[in-house]
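Removed from the display is one protein chain of the complex; every other protein chain stays in position.
== subunit A ==
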Amino acid sequence: MGRGGSHAAPAAASPPWHALPDEVWEHAFSFLPADSDRGAAAAACRSWLRAERRSRRRLVIANCYAASPQDAVDRFPSVRAVEVKGKPHFADFGLVPPGWGAAAAPWVAAAADGWPLLEELSFKRMYVTDDCLEMIAASFRNFQVLRLVSCEGFSTSGLAAIAAGCRNVRELDLQENEIEDCSIHWLSLFPESFTSLVTLNFSCLEGDVDITVLERLVTRCRNLKTLKLNNAIPLDKLASLLRKAPQIVELGTGRFSADYHLDLFSKLAAAFAGCKSLRRLSGAWDAVPEYLPAFYCVCEGLTSLNLSYATVRGPELVKFISRCKNLQLLWVMDLIEDHGLAAVASSCNKLQELRVFPSAPFDAAEQVSLTERGLVDVSASCPMLESVLYFCRRMTNEALITIAKNRPNFTCFRLCIIEPHTPDYITHQPLDAGFSAIVESCKGLRRLSVSGLLTDRVFRSIGAHADRLEMLSIAFAGNSDLGLHYILSGCKSLKKLEIRDCPFGDKPLLANAAKLETMRSLWMSSCSLTLGACRQLARKMPRLSVEVMNDPRRACPLDSLTDESHVETLYVYRTIAGPRSDTPACVQIV
């Protein structure tokens, strides 16, 4: 295969820069940190394009419909690690019907054919079948990493194929997938000679696992660093697993229930005492507070604590978290309450990321005492805090302004006030001023979710100030088309926009059609769009795919609908692959 990099007869001591051989450029590009930088380099000239694409090893396809699998394989022939993302983000909350699409099969097939040396495959929000997993196991002789996040469509049969077929697999990372339990003892299909596992995460698996097999696997995989267990592992077995893998860095405890027994507690404490390298801890579902002190000896070393599914509350919880002085990441339920967050604020000064989830999202009656106070305290005392996801039931502009002043270094700010249209609870004003303060102060903000009572004014601020904003989520906000127009005509770096239940209509969409091609995708549901506007958009912008869905349970008979008819859900994304052919009956491409 000819290189094409010419070796010009040097008049000077070395060839002129534009005649340097490809290997030099490939080496230079290996220092570029971001794919976007590599993409920019590739656009400079043909020789750079050639050098860059042939040496690209990692590829992220952020929208599986933006390009075809064959496009990807043709353009980047030497890829070793691929990540493909499918359904839009709102699929996490049930807004995308089953059967919508995002099948992994075409990607696996193209990869099997074009990237035989593939080592890593990662799918997020896609439909992955057992056939896919079998094909993966059969096609890539050096396959090492399989990561499936929020996927569905496969069962323990598929996992068995991976276990049996991938001799060199290092990471099997299953996060929040829907996995059908076929009662296949897939774990026992890892051969006895197999010792290469570094990461094993099956926390989302609902069925039983054979504990003996798991223990043997853990014992012989001396490099195991990450182990995340599911519901099926009882507490005493957890203790014995930890004793077999004291080198563990990341642990998901799975279920932690069981009544308190002193001897069990002692076993656990002793097991944890042996885990000197433990840095990341998650799980503790159904934990009873009396067991938390068993973790005390690892608290000092913990940098990441994910208790987002743990229903434990009270002083034991706060005491435990307060001992984790080196915490950088904390995910917790709102059961921690304001006073608990105040303790976190004073103890965990290295905190970078905080997420607080609602323990009773649908039950307005059962209220925990978690308000804007908790967030204000943490923002005030944790100088490195840059990423927040916070569910609460009340907020004030003053609190937001204070937070903005204290933390101009936010890169991600997602606030969800649970009841739609909730105003400032003291002044009863919209929360425009508060969110405006956030975007004006946090110049590096990349992700923002707004909530509460908001008028078009806040969108004017966001459009004008949020220059680095890449993802924006809006729900039950705004009062007219202007709101959407401000966003689409501003927000220079916007990539993903998702909107639901806002009074935004056709005009701003059509007026800013060109903007949509600079973005990855736009989702609008329960807004004020008409089919006519969608048709116009599709005509005007051939490189956008305009998908319309009205009732997820019924076929969408576009041809019989008039221009004036209401569009319930619009999903628009740029693509070089043309309209997809795998839409279910309820989705139509305009």
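Worth a mention:
Here is the rule we go by: contacts are C-beta pairs under 8 Å (C-beta built on N, C-alpha and C of every residue); 3 or more make two chains touch, one makes a residue touch a chain; residues count from 1.
Just so it is clear, contacts and distances are computed from a predicted model.
The unshown chain of the complex is recorded in UniProt as "Auxin-responsive protein", chosen from "Cell cycle checkpoint control protein", "Auxin-responsive protein", "C2H2-type domain-containing protein" or "Protein NPG1".
Screening A:Phe29, A:Phe76, A:Phe295 or A:Phe391 against the full complex identifies A:Phe391 as the residue touching the chain left out. Shown as candidates are A:Phe194, A:Tyr296, A:Tyr309 or A:Tyr425; the residue that touches the absent chain is A:Tyr309. In the complete assembly, the contact with the undisplayed chain comes from A:Phe357, out of A:Phe194, A:Phe265 or A:Phe357. Considering A:Trp25, A:Phe272 or A:Trp285, the position touching the chain not shown turns out to be A:Trp285 (whole complex). Although one chain is hidden here, its contacts on subunit A can still be listed: residues 90, 92-95, 97-99, 150, 176, 204, 285, 308-309, 311, 357-364, 366, 391, 416, 418, 420, 473, 475, 500-501, 551-554.
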